[in-house]
Structures are given as structure tokens and as C-alpha cells.
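Here the complex is missing one protein chain, while the rest keep their positions.
Let's turn to subunit A:
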Amino acid sequence: MSGVGIVMLVHTALDRAEQVARHWAASGCPVVIHADTNVPRRKYDRFRKALKDVDIIRFSDRHRCEWGTWGIVAATQSASEKMLREFPEVRHVYLASGSCLPLRPVQELIDYLADRPRTDFIESATTADVPWTVGGLDSERFTLRFPFAWKRHRLLFDGYVRLQRRLRMKRRMPNGIIPHMGSQWWCLTRQTLSAILQDPERATYDRFFRRVWIPDESYFQTLTRLYSQHVESRSLTLSKFDFQGKPHIFYDDHLQLLRRSDCFVARKIWHRADRLYEAFLTDEAHAMKRTEPNPGKIDRIFSRAVERRTRGRPGLYMQSRYPRKSWENGLTGAKYSVFQGFSEIFEDFETWLARTTGCKVHGHVYAPDRVHYSGDQSVINGALSDSAAIRDYRPRDFLTNLIWNTRGERQCLQFGPHDEQGAALSMSRDPNAQISVISGAWAVPLFQSNRNFADLRAEAAALQKIENDFLDMLRAPQAKARVRIWSMAEFVENPMEPLQTVIDELGARNARRLTEAPKMVNLTGFGQFLQNLKNQGMHPYLMGDFPVDPPASRPQPGRPRKPYLVKK
């Protein structure tokens, strides 16, 4: 018989518990099993009978184990007492559950503990120092009373906690002990464990912990500190907890992962994970070849799962992630740029931008006739349609879909007051958006068009109003986008500098100085056009001050302006 005794708490899947108990016993470890009183009589009797042939498997008195209550501690106490009493050669007692599975040959555990005869393995940290607790109860676990079961009497539980907080009720720790918490699964030496169980003050401690919340995570963790000569504050049992404090469950497909764990025991195993039980419950001769331990990998997988559940993927809207306003943690999935007025002022802005930056440059995606995708495609990534009706049905969803579908490639969109404005507000509040506006540039197409002046005047007034509203959104305190606004007059005066700023911010691959500028449209007579609008009583103010007559120093009218070069 070995010096390691196993105390096993079981409540369901008794067939698996039997299998594991036999496995421990086969290596000479005595096992004391505690079965929850919730297990029906007949099942329990059958379970006991099935294990009758193994002499070193015993059963302890039964308690009712409800999660978060004293029962589990009482069960552990009874079973441990029986273990210490009936197996005098046991030096270490290992607390395990029915859904625990030994990952390494039992002999390795026996040897490991034999080398450390005075060490208690129990995760035990003071309440102030651990961030694990879920639901806001940490130090209050000890200072309040918890007579109601959380799972069955949620309202009473919460109400009583509130009441105690309001009345400022507080309990004092008996004998000034310092509360510690940690994983429920430990491995203690006979010395420490018997000191706890035979303490003359035990009745006092028991009375106190009976009303503590989740005492199985604090009773032994606290009292060990009183007696242990050498506490190693970690659990030998691998168990991962999710964001609600429930243990993660291991399945067949975790086999390779578990083989790379360096822990002795894993919890908790799904009771129908046949492959896991087959692979790990074998004798040494059949055990799989050991692989290099890599416990970090398990850690990463489970912490990523928690992250996904609590933070999610930014910019994703789907059937099981639909954040409320301002809880999106990123309105869209990636950075993108919105240009207003650029394609009006430059003849070839879109092709130029694509060539200079290597980004995906779309036309006016919110244009009234259809979505103008880059390359004039009718469908784009994610089978997003170019139908204006579909887009305008849910304009914000169109934007978030477009950005989500093309994540990994920077998107540039043209926007303007002609376009459907449904997504404008969302864009202005999106930190991923880089919005550059040349205000008043919408007048250029009107200026170039050959239409009746009365129509032009009406349209100019409407467009100016729309653009003004958009600028108000961009200047509002709630705006989170990275915004740059130039009036058209200001921009035309010196176009290279603003262009360079925008391109730099775009994080283009070739962050060089611009050597080639897009070609500006011919603006001769534009000042007069604006003056005509003014004369008709419509006041165009968004484009800034345009002189009616070009001064003599300006390029001669009639001669098209050449693309200019900037020296390096």
C-alpha cells in the first residue's frame, strides 16, 4: 500500500467514479468515497456492491452537498477522518472528485509526494490578493452570513446579502485567523490534516465556516496556514474556470492537450468522454508515450474562451453577439477611411489613392442608385450586394458588414451629401473611422453640370444643409472618429499638405513623400458660380471664401493645370 490516500467526492456518473477509484486502488492508493445524499439509495447500494471486491476502497458517512454550502466541507471532513483512521500508513491525502481523471501514472504521483513528505499542496491566498471571485463577493464571503442556497433561493440569498450590507452587519473571524481562499482540490499531509481535524477549537471554526459562502474554497485553505510547516500554494489538480466560476469540462478532443499537461490530475472530465478514460486509465505498460509538457497551451485555450465570452470579436454583429449601444467595444472590426469632397475636386482621386496607398478604394458606397464598389463589382466580400434598397434597409449594418467582411485590408470609401446618410452618425462615433472632409466640394459637380440655374440653386441649398448636419455630427463631443475638415477654399490653396497628412495617417505601406498628386478639376469660373448662387439669395458658406475674379498671379484661365511635383 502506498502513502497516498485519495478522498473522492462523487455525486453523479457513478460508473466513471468506480472506474477511477479502481484505477487509484490498482496502484495501491487507498480510496475513501463520499457520495452525496442526493444519489438515490438503489444507485448507491449498487455502487457500493460493485466496489466490494476491492479492500482498500471504503465509504464514508454521507452528507448533502449543495454547491456553495457547508455540506461539501462536512463531507471532506468525514471522509478524511475515515482515511486517517483506517489507513495509518497514509502520509498524504489527495482530495479529488468523481469527475477527476489522473493524467500521469499514479506511481509518479506517489513518488513525487514521497520526495516531499512535509509539503502541503493547497492553493491558498488572502482574499485581497485574488481576482478570481465572481459576482462581487470576496471578502464579504467571510463577513456576511449565508444561510440560503444560491441555486435554489436566489431571491432570498440576494435579499439577505443586501439587508446585511444595509445594516452594516459584520462577523469577526474567530481567534483572529486570516481568511485565505483557493482551489477546492488539495493534497495535505497527515500532520496538517489531522491538526485541522483534531483542533480543540474546531467546533468554533466549524460554526464560523458553516455560514461562510463557498466554504470548500476557504476552510482548509485558511486553517492550513495555522499548522502547515511548508505550504506550496498551488493545486496538483488541473482545473480551469470560466467567467462564471464554473469549471471547464474536458472532452475527447482535448486528449492531445491533456497529454501535454504536467498536472497529475485533471478536472473536470465529461462523463461520456470514452477516449479520455480509455487513454488515461491504463497501467504503465499501456500508457501512451509521454510528450513534452506544455501546460501554457491549455491555459491559452481556456483564457481565450473566457475572453470571447466576455469581450467578443469587435465589429461583429451576429445571432449571439448583439451589443447594446456603446457596449460594442469597437463599432466596426477594422480601421477605414472616409473621404468627402475629394473625388469631386480631383478628376482621378480614386485610382490615384489606390495606386498610392495600395488600399481598397471604393466609390460612393452610399450613392442613391447603387453601391459603387471598387472595380465596379456588383457583389463584394461576404456576398454583400450592391442593391441600394438592401443597403438602405439597414445602413449601419451595411457598413459594419463591409468592414467585417474585408478585415485585414484597409477600406477607403467616398461619401458626400448626395449619399444616403443613414450611417453617418455611426461613422462619426466610430473610433475606427478616419474621416476627411473638404467642405463645400459638392458644389463642383453642380458647377460643371449643364442644368437650369433654379434647379441648381435648390439642390445646392439641400446639399449644403445635409453636409452641415454631417459636420455638426463630426464636431459633436460624442464624435470618436479621427476627423479632418478643410473648407474648399483652404484646400485648393495648398492641396499637397492636407493630402500628405491624410495619406500618412492611412498608414500606407510606402510612407514616402508624395511624388505624384491627383489631377485637380478646372475651377475657372467657380468663384463666379458661387457669386451667382449668392445673387439668387442662396448663401453657400461651407466652401470658404472664393474670390470672384482670379487675381492676375493665378494661372491663366483656359490653360489646364498640370499635375505638380513636390521635391523630396
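Going forward, a contact is a pair of C-beta atoms (placed from the backbone, for glycine too) under 8 Å apart; a residue touches a chain by one contact, two chains touch by 3 or more; residues count from 1.
Criterion: contacts and distances are computed from a predicted model.
Peer 1: Looking at UniProt, which of "Ring-1,2-phenylacetyl-CoA epoxidase subunit PaaC", "Phosphate ABC transporter ATP-binding protein PstB", "Carbon-monoxide dehydrogenase medium subunit" or "Glycosyl transferase family 2" names the chain that isn't shown?
Peer 2: Per the UniProt record, that chain is "Glycosyl transferase family 2".
Peer 1: Among A:Glu89, A:Asp158, A:Asp253 or A:Glu497, choose the residue that contacts the chain missing from this document, as touch is defined above.
Peer 2: Going through A:Glu89, A:Asp158, A:Asp253 or A:Glu497 one by one, A:Asp253 is the residue touching the chain not shown.
Peer 1: Looking at the whole complex, which of A:Val306, A:Leu471 or A:Met538 touches the chain that is not displayed?
Peer 2: Selected residue, touching the omitted chain: A:Val306.
Peer 1: Out of A:Gly28, A:Pro323 or A:Pro445, which residue would touch the omitted chain in the full complex?
Peer 2: Only one of A:Gly28, A:Pro323 or A:Pro445 touches the chain omitted from view, namely A:Pro323.
Peer 1: Given the contact definition stated above, which residue among A:Asn381, A:Asn468 or A:Asn522 touches the chain not shown here?
Peer 2: A:Asn381
Peer 1: Of the residues listed, A:Ser2, A:Asn401, A:Ser426 or A:Gln464, which one is in contact with the missing chain?
Peer 2: Of all options in A:Ser2, A:Asn401, A:Ser426 or A:Gln464, contact with the hidden chain holds for A:Asn401.
Peer 1: When the complex is taken as a whole, what residues of subunit A touch the one chain not shown?
Peer 2: Where subunit A meets the chain not shown: residues 242-244, 246, 248-249, 251-253, 270, 272, 301-302, 304-306, 308-313, 316-324, 327-329, 377, 379-385, 387, 389-390, 393-394, 397-398, 401, 404-405.
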